[in-house]
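What follows is one structure encoded as structure tokens, with my remarks underneath.
A single protein chain has been removed from this complex, and every other one stays in its place.
Note that the chains take the letters A, B, C, D and E in the order they are written out, and that residue 1 is the start of every chain.
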Amino acid sequence: MDHSDPDTNPAQNMQREIDAIVAELRHIRDTSLEHRQRRNRPPKLPSRKALIRIVEGLSAALFPNRLGPPGLNEAGIDYFVGHTLDVALRELCDQIVRELRFISEQDNGEKDASLEQRAWQLAKDFAGELPAIRELLDSDIRAAFEGDPAARSADEVLVCYPGITAITHHRIAHVLHRLGVPLTARIISEIAHSATGIDIHPGAAIAERFFIDHGTGVVIGETTIIGKNVRLYQAVTLGAKRFDVADDGQLVKGNARHPIVEDDVVIYAGATILGRITIGKGSTIGGNVWLTRSTAPGSTVTQGTH
Amino acid sequence: MDHSDPDTNPAQNMQREIDAIVAELRHIRDTSLEHRQRRNRPPKLPSRKALIRIVEGLSAALFPNRLGPPGLNEAGIDYFVGHTLDVALRELCDQIVRELRFISEQDNGEKDASLEQRAWQLAKDFAGELPAIRELLDSDIRAAFEGDPAARSADEVLVCYPGITAITHHRIAHVLHRLGVPLTARIISEIAHSATGIDIHPGAAIAERFFIDHGTGVVIGETTIIGKNVRLYQAVTLGAKRFDVADDGQLVKGNARHPIVEDDVVIYAGATILGRITIGKGSTIGGNVWLTRSTAPGSTVTQGTH
Amino acid sequence: MDHSDPDTNPAQNMQREIDAIVAELRHIRDTSLEHRQRRNRPPKLPSRKALIRIVEGLSAALFPNRLGPPGLNEAGIDYFVGHTLDVALRELCDQIVRELRFISEQDNGEKDASLEQRAWQLAKDFAGELPAIRELLDSDIRAAFEGDPAARSADEVLVCYPGITAITHHRIAHVLHRLGVPLTARIISEIAHSATGIDIHPGAAIAERFFIDHGTGVVIGETTIIGKNVRLYQAVTLGAKRFDVADDGQLVKGNARHPIVEDDVVIYAGATILGRITIGKGSTIGGNVWLTRSTAPGSTVTQGTH
Amino acid sequence: MDHSDPDTNPAQNMQREIDAIVAELRHIRDTSLEHRQRRNRPPKLPSRKALIRIVEGLSAALFPNRLGPPGLNEAGIDYFVGHTLDVALRELCDQIVRELRFISEQDNGEKDASLEQRAWQLAKDFAGELPAIRELLDSDIRAAFEGDPAARSADEVLVCYPGITAITHHRIAHVLHRLGVPLTARIISEIAHSATGIDIHPGAAIAERFFIDHGTGVVIGETTIIGKNVRLYQAVTLGAKRFDVADDGQLVKGNARHPIVEDDVVIYAGATILGRITIGKGSTIGGNVWLTRSTAPGSTVTQGTH
Amino acid sequence: MDHSDPDTNPAQNMQREIDAIVAELRHIRDTSLEHRQRRNRPPKLPSRKALIRIVEGLSAALFPNRLGPPGLNEAGIDYFVGHTLDVALRELCDQIVRELRFISEQDNGEKDASLEQRAWQLAKDFAGELPAIRELLDSDIRAAFEGDPAARSADEVLVCYPGITAITHHRIAHVLHRLGVPLTARIISEIAHSATGIDIHPGAAIAERFFIDHGTGVVIGETTIIGKNVRLYQAVTLGAKRFDVADDGQLVKGNARHPIVEDDVVIYAGATILGRITIGKGSTIGGNVWLTRSTAPGSTVTQGTH
Partner (left out) sequence: MDHSDPDTNPAQNMQREIDAIVAELRHIRDTSLEHRQRRNRPPKLPSRKALIRIVEGLSAALFPNRLGPPGLNEAGIDYFVGHTLDVALRELCDQIVRELRFISEQDNGEKDASLEQRAWQLAKDFAGELPAIRELLDSDIRAAFEGDPAARSADEVLVCYPGITAITHHRIAHVLHRLGVPLTARIISEIAHSATGIDIHPGAAIAERFFIDHGTGVVIGETTIIGKNVRLYQAVTLGAKRFDVADDGQLVKGNARHPIVEDDVVIYAGATILGRITIGKGSTIGGNVWLTRSTAPGSTVTQGTH
């Protein structure tokens, strides 16, 4: 074969193309934001794939009879729980080290040994919360079971309902957020978001017996506070009232800007509730309602009533 | 290394932590709802992972040229279809046994042999519906192809459109729901919900030539009845009118509570249609419409018109 | 075991059932639309699974430090980028051949050798756009980082935000759409749609610094044009105004029917913007707004203001 | 394409060919030995793949620090050992059920429930031998370490030496053979045979501190008895003296027909020792020696000396 | 970090090292024998991994009840056999194309379309031999079962005995060798050699009821002819008498140079039989015998007798 006419040999052209692209991409990396912040071997961020495995492991340890392997019986259940926790916590510890190192490098360069020590402590503190997480999830499952006429058993709720998937990830992520590993927490939230269409920021504080039905399109913001026994339907937004921007075009950061939803509230599909307002205990918010003012306890708000 | 100061050895601490958590979790399991209902080796629920495989197998058997393996040709196509069905139906039978055993244990404790016999019969009855399912899906694909100016071929619709993914899962799940394995059916629906954001309850009765475009956020309730040639866009809800709660706070169960949508109706994005109302043949419901009353055949309903 | 009474032997019955179904399905295939269009070994469509791998490969080549394998260092980074591109582009080329052959068979039956030549050229042209894609994505990440008070670093945005997943797939798909492989492009868009709930048609033209927050339920139509520095929230629709149907019930195809969104526009959650209208530079569209008319630059549109 | 001339369309021919072969193979199965012994769904034999997994699990439980997963530490080691044993013993139990059912069907058709009960008991009895197996293997590793000048540590011996792989499989298989599941035992022996070229029948009784160096081609027969501290090299045969056939051409079965090797014997490469003879304590058998008579304790036998 | 002193930065050095090695290896490839024979994209040889899969598929199709998947029953067995054959034969056809193209390129450059046609014909011819292969293997299994007092059932022989693994591969490879794809045949033989230590050249002609016990180290040369009902033990060589080299140091090729073993012969472990000699019907060759002369029918040859 004669290679003298490159125009008729696309494979040959491809070689030159790849060489050129590799060089261009290197140049872009060298001059981009990504590169400026670090040197040589950049710290890895926590891995989404690892966190998927970790949440699966923790879920199986929390509900071994339902989410553990088939065939598990009394002889092996505690060994399974202990071993699964051990593996998941070690993997979680590795991810926490990644986040601490990532933050540290941007700051003052803490030593690795110290980071690992700190990560172990965080993983241990997290582990200590697992029984409480299990009890909260039990209450969420009961709420779904009692609140949905279609549910035949608590087991069915656990394996079927996207709302339970979302709240399981949230309760894990929320503890990690509180302990000071917000990026790890956020990736866990986004895993649930991708699987369910339910987007709960890890910072949101949610009490027991929480139930989201259907769920696609639900958004719950960072500083939201939700009381006991609250029920939400699909496409509900608990958001910030974004129109209050500062003069320089920057949104003010970190302040309490999302709703407080008190105990026993029901919010129907498509309702949009914005700003640091309070939905009083026992209120019912109708579908598609747009709400930016607080409501008294026991209110019923529907389209046209506000 | 000296282990005498546990506070400086997080790995050592972790061991005590895990021992404690394993014990606490066991205690919670022993006292929780989960445990009370059963003894020793709890029956497994149908497995989501297995049902994903089963639906993939059934889909490949229904559309071997499009969804089967590459390289398949006339010599092997019927062997492929027969073998793939055989495997998928045996796996389905195992999942049905799990559901029957789960229900049975809660009730009167039917013998396993009898359950397996019943599961085989159900799998056989389901199998007998597959040709009808294929014909319905053909009509759905044609409706999408004819109704979407962007579609270039029926094949493209089959492999690309999330609405087709959702209706394929639904048509399979609906037959299973009707045959009496609602949990298996529900898990199949949730598989499609997670992949597409389209949430169709397996109980919904949907006639031929059904098409959902875009689809994210669509919710179709359990007792919905949909006629021929109906088209839906994203974020449409066909739901129950939830405000009619009983005095004791319990929702009434099992009654017909979702809309009837007659033939040739189009419902645009974001419309919310609630309660056992009837959308008359050939009606058009505009985007974001909130509708809780029946419409006459041929109606056009838009924001502000009702 | 006595096989004389088939009614009591479901496994035996199953055999006859499968034989019958295989025959019925063959009959349906033989008479269906699917079969009529082709002969013998039907051309395969581009494979969703292969395209998932390809986009992962391209993403890792574009952002090797963030999305490449752990442990990568300066010694190996260009080899990794070059090899990953080489593999991804060859796989992409195979998928393009499938699309070209599929179209060709419906038309005039172009020779395979010629199709492969054309596919190589298309893959090469696509490859040449990768540096530009990387620069656009850098601008998108910066926009997200600057526009979201919760974002702590550009890296976090890249690995966490579903809006970045969606725009990465879109920028790849858009180039392929423009080069003439719309089906391959569409499947890539649907991969992102399934993972994020964000549905961007590959035809949409989107300038730099584009950011979608939360994102579930966003739909952006084929002929949409979006300027620089535009921000969208969840459930925003940039769609066609569907009520303008022709007398024969067919929608007119291919014409410009989706909005033009000029630079520096913000559109809040749930807004629905329909038809070939123009949202003027610097406008703000409030949540849940329903908009079918153009707005002047600098407008603020909220519920009740239009 | 015109299909009228089948001779020029091999893919078409292939279809007829496969149909014919399927029918012929069915006919052969129907008339073969394989089929005559059973009805309908034939019992499965123990699975080689499952037994590979089981032996790996048991090995990791026996030597968790060396053969367990990386990262294991004190916090998790007992959970790992317990969980790994639990899984391996349940899988082993399933394989034992297969063997018992296979034998039972050939005999009198014992009930399945009874078989499972028996299998659990056998698995439990086997499990009780694991500590003794570990201690024997420790002695074998020490013998290899002390007997081979090239070995630098006991750990190295454990992970490197094919002789240790072979004896680990043998010590497990021998217990199973003794407990009455000879087929399961045999498959385990053949797994080691395939990996190492060392063929030890599970029936052979081998005392502590046994070491085989290099090992390829070693054959040790069913009724062989080997004392403490014996060392073998490659291609040694401890076999039956096959020339003593009965008049009817059948070999007599089950009688003691392989050598007894007393304590502290060394047998060099290629030696062939046949028949129920005794190699006296402390003897040395030279390379390639052919030996069919007993030797006194302390003998040295080389080529030409016997 | 300061990179000015490369000697203290091994990772940096590694980069230069890899660049240099890549260039050196390219230079060696360009000048080596490997490169000289071909141009641009070199033809792939048949793939060992693919052939492992193919032989597993063919084995499962030949013995579906024993080597097929668990759970297979009458309803699905012919679909399984047909589908498995279809897949295995198409994969085999691809491997045959590779071999034909590899040979063709070295010769006159036959067209690809013609090669594929030829490969289909060869695969079809091979497929036609499968029933005969199954019958031969049945006879081999019976011979092992009858000849080994330790064998309890034919099923056990099939799943356990390395001699059966070796002869199964050989009977498949021998047909392919005869049909003219010797490299594909050879790779199949080497797969068995690696798994069992038994090395049978695909050219050897072996009649029914052939049994090898233990087997490690057996070598059977290309032009060997073996009659019915022959039994071999480990480390038997049926080889060429290599001392008859030609004057130029080249061995003469292709001539009949290995033994003829007539019906009903038994050859014990370690016997070496060299050259085109004939072992007469019913002879017994003792262990470790070195034999280069023909023996009369009914002979018994032991060490010292020849």
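As a convention for this text, a residue touches a chain if its C-beta (ideal position, glycine included) is under 8 Å from a C-beta of that chain, and two chains touch if they have at least 3 such contacts.
Since the structure is predicted, the reported quantities are computational estimates derived from the model, not experimental observations.
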item: Among E:48, E:66 or E:152, the residue in touch with the chain that has been omitted; value: E:48
item: Hidden-chain contact residue, picked from the options D:15, D:95 or D:234; value: D:234
item: Touch list for chain A against the chain that is not drawn; value: 11-12, 14-15, 17-18, 22, 73-76, 79
item: On chain C, residues whose C-beta touches the chain left out of the figure; value: 69, 71, 73, 75-76, 78-80, 82-87, 90
item: Chain E residues touching the omitted chain (full complex); value: 10-11, 13-14, 17-19, 21-22, 24-26, 28-29, 32-35, 37, 40-42, 44-45, 47-48, 102, 106, 182-183, 186-187, 190, 193-194, 197, 199, 201, 216-217, 219, 222, 235, 237, 239, 242-243, 250-254, 270, 272, 274, 288, 290
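Criterion: only the chains that are shown with their structure count from here on.
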item: Averaged-CA centre spacing for the pair chain E and chain D, given as whole angstrom; value: 24
item: Chain A and chain D: spacing of chain centres that average the CA atoms, whole Å; value: 50
item: Of all residues in chain C, the ones touching two or more other chains; value: 11, 14, 17-18, 22, 40-41, 73-74, 197, 216-217, 235, 270, 288
